[in-house]
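One protein chain omitted, others in place.
Coming up: subunit A.
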Amino acid sequence: MSAATNETSLTGADIVLKALRDQGVEVIFGYPGGAVLPIYDALFQQNDIRHILVRHEQAALHAAEGYARSTGKVGVVLVTSGPGATNAVTGLTDALMDSIPIVCLSGQVATHLIGNDAFQECDTTGITRPCTKHNYLVKDVNNLARTLHEAFYVAKNGRPGPVVIDIPKDVQFAEGTYRSPADSMPKSYRPQVKPDLNRVEEAIDLLAKAKRPIFYVGGGVINAGPVASQLLTQFVRMTGYPCTTTLMGLGAYPASDRQWLGMLGMHGTYEANLAMHGCDVMVCIGARFDDRVTGKVSEFSPNSVKIHVDIDPSSINKNVRVDVPIIGDAAHVLEDMIRIWKARGKQADKAALAEWWEQIEFWRARDCLRYDKTPKIIKPQYALERLRAAISGRDDVYITTEVGQHQMWAAQFLPFDKPNHWMTSGGLGTMGYGLPAAIGAQVAHPDALCIDVAGEASILMNIQEMATALQYRLPVKVFILNNQYMGMVRQWQELLHGGRYSESYSEALPDFVKLADAFGGVGLRATEVSQVDDVIAEMIKVKRPVIVDMCVDQKENCFPMIPGGRAHNEMLLGPDEKVENATPEDGMVLV
């Protein structure tokens, strides 16, 4: 970029648009208001960047997350001051917990009014400080371009996360100088991407000597780009070792592969959890030993040497002590691991590995996801199995979820063979995530099949986004597993609170078919097994937004389950297992 371009004087609003263009932004999700009108005016006068008008700012964040997770790009959001910013907080926290790169621009009252309790004023940087990776208040228009570029750098480098830029209205009107991205590197913040090779050598040594090894893989591998997933798959196959993934890591390793043990953790598979418990060498790549994964920390994988690969040094030794920490980008580390494994002529201990697989196959034979088939009542698992059958073989399917039982069933029953095709609120567990996230994914992939697997309670938290789907002709499919309960809450009340279903039954649900109709979409319903396939086929065929009301067994619980405060080898496999004292007293306080 020439010096002359750099010196062009532009209004703050035009600087915002130019910076977004220079960052390669094609679409932003937002909602206008008084404090961002100048930016909306600049948006109106250009055609490069598309704006998707959501119906609630929280949904703008989730849509941007869906966009980011399905493309690997930074999701961009534009909201106004005050309530616009506070409504964004849930989405920002969600993106922070799940390490999703987001740049969120918020309007702010004019600089001379800041601190005066002006109309629609809030302390946006104060409120969002703990729920963003970083945030900025730009008081001088001449710092605006640099700050915007820096925000993109921070959002996507290192462990990704959301960044807020708060822009007072007078700064949007003021004229200032533009700076190019190359001219705007931050003074600090240089995350380490290349690992310490001595540590990688050490890890490879341990791995080659392992008798009962396991790969434990998280969303960090997906964040490191598709190449990281390819390298992971290559390395896992090269070693012949078993691999399990977290909820966030689904798709990093092909689910159809025999070496994949399924998801691990609270509702993970029997074989994955027992393999974690019994392994002697664990390689954790891009996961963070979350409490949903570890169960009782003091009894987590008690006899293993732990290798932990993460780009964020603060993830290492946070919950679980590890023996070989490797700081770096997953793709770089995996590349080095493969190279060193080959160069040192390493081989798995064939005899020990055969024995290990025999043990794992024994666990796998328990068929832990088995459920009772019923002739008439639709089991939620059955509905998802039929959905899986209907979408199998397609690689243009993007699945999002809300939060609860349906989310766990979706993770257990749907096939994820590729990264970036699965979007769920893992860390924060945000009900209302799925529909806007599906909208975001559909905006990025207009011809793909984007399905929000939902519960009837969660979907009502952001149901207004049906209007967004209709406005932009986004044919998202909302696949509601309707059991009329907040199912996961009910399940915990059943297991831990003596079956006292306090406030977890939804007394006055809308008719979801009519609701779809009212929004201008298509509503479909199945109430018995014989209707399931037809409804799914129709849902996929219709090229418009669809709500499917899948009326499922109200009492079905999600198994397997590691109750709070229990270890991996203390799973409940089904309703027949003794549930009294499912959770020890000290586990009751756990969420």
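Quick note on the criterion: a residue touches a chain if its C-beta (ideal position, glycine included) is under 8 Å from a C-beta of that chain, and two chains touch if they have at least 3 such contacts; residues count from 1.
The rule is simple: contacts and distances are computed from a predicted model.
K.L.:
Which name from "Acetolactate synthase small subunit", "Regulator of SigK", "Thioredoxin reductase" or "Branched-chain amino acid ABC transporter permease" does UniProt give the chain that's left off?
P.N.:
"Acetolactate synthase small subunit"
K.L.:
Considering the complete complex, identify which of A:Val171, A:Leu247, A:Val324 or A:Cys450 is in touch with the unshown chain.
P.N.:
A:Val324
K.L.:
Of the residues A:Leu206, A:Ala411 or A:Ala444, which one touches the chain left out of the display?
P.N.:
A:Leu206
K.L.:
For the chain left off this view, which of A:Ala95, A:Val236 or A:Val305 is in contact with it?
P.N.:
For the chain that is not drawn, the touching residue is A:Val305.
K.L.:
If you put the missing chain back, which residues of subunit A would it touch?
P.N.:
Those residues of subunit A that touch the unshown chain are 125-126, 129-130, 133-135, 137, 154, 158-159, 186-189, 191, 202, 206, 209-211, 280-281, 304-305, 312-314, 316-318, 321, 323-324.
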